[in-house]
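Left out: one protein chain. Kept in place: all the others.
Our next item is subunit A:
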């Protein structure tokens, strides 16, 4: 009885508190940024929103990466209990949610702020747009096509730090002989799939890559360029033996601590190098396009805002959307995350060597769309399944090639 009364009292108190702060909205935001660098970056958003003084950022981070987090977010939205904002990789992941009208239309915010003119490259905004309506706020550009090397591993062995994939492969034996893993690779499916497509774009080149991922032309998969890619991947598989870790940040950590020499991973790895107080160019080296083809894909993250009935929440959601794209927030967030800003008009004076390389490639226009924009999650999952099997077992390069061709032929 006593408990009931005190509970009732507490409820009344809560209601009273909520009543006094009308107008201020608590925005629950879901994302999967949980590694050290990522968490640091997302706190910039939270600080910016809390600094407005009216609304508060309620953080709802889901650990385990996008493959774990996306199903949770989707089932919450479909289940009628949506959060106020959530992060996806922009592309086709949220396609059906937009089509079904479950997301807030941000077109008025986009027009008022002129996103169309300032978001660069424009493909980022296109991925948010369906039938002329804008449904998401792009926040950063991430590219997959990077290789990270620990300089100390090489200098200790009296080697020069590799500048191309071929040099990396040539020195791998000596790295292995020193008891270190040449290539760190986590066990999560998207990592092996990503490493493969990075090797594909670096070793096969832009045109064949686009023919496969964009036009879904399976004859190119069976062509000589991709045969070479599959052979190189089989070689890389041997180099990755012994990295018994799951998450990407654990694999990155192997490189940071010098247990492994290198890792193929997107530029989000940079945040973790920075958190470990390592200096680009001095302690670690980054090779865009594996040092062969300096092309980056312009994927990234975007925030989506599920529809809520409350107009007050809706206004707060729109405020948050414009805040995320605003210049100051773009700079502080992207510096922490190691990603590139979505707008061309901000100054990244504090950018390190690797980010500058990325900005140069971006300015030169050597970009391709991200795979998430080109293939459906269904196809992407099939590729993931194939790649994780290929990297973890002794599947031959020709078998993998045949199965990959089949997936591409059936892709929508």
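Convention: a residue touches a chain if its C-beta (ideal position, glycine included) is under 8 Å from a C-beta of that chain, and two chains touch if they have at least 3 such contacts; residues count from 1.
Criterion: contacts and distances are computed from a predicted model.
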Name per UniProt, for the chain absent here [options: "Sugar ABC transporter permease", "Thiazole synthase", "PqqD family protein" or "NADH-quinone oxidoreductase subunit H"]: "Sugar ABC transporter permease"
Among A:27, A:41 or A:97, residue touching the chain not depicted: A:97
Residue, one of A:39, A:61, A:276 or A:392, that touches the chain absent here: A:392
Option touching the unshown chain, where A:31, A:70, A:180 or A:216 are the choices: A:70
Sole residue of A:54, A:244, A:257 or A:398 that reaches the chain not shown, by the stated touch rule: A:244
Residues from subunit A at the interface with the omitted partner, ascending: 67, 70-71, 74-75, 78, 93, 95-97, 100, 187-189, 244, 246, 376-378, 380-382, 385, 388-393, 403
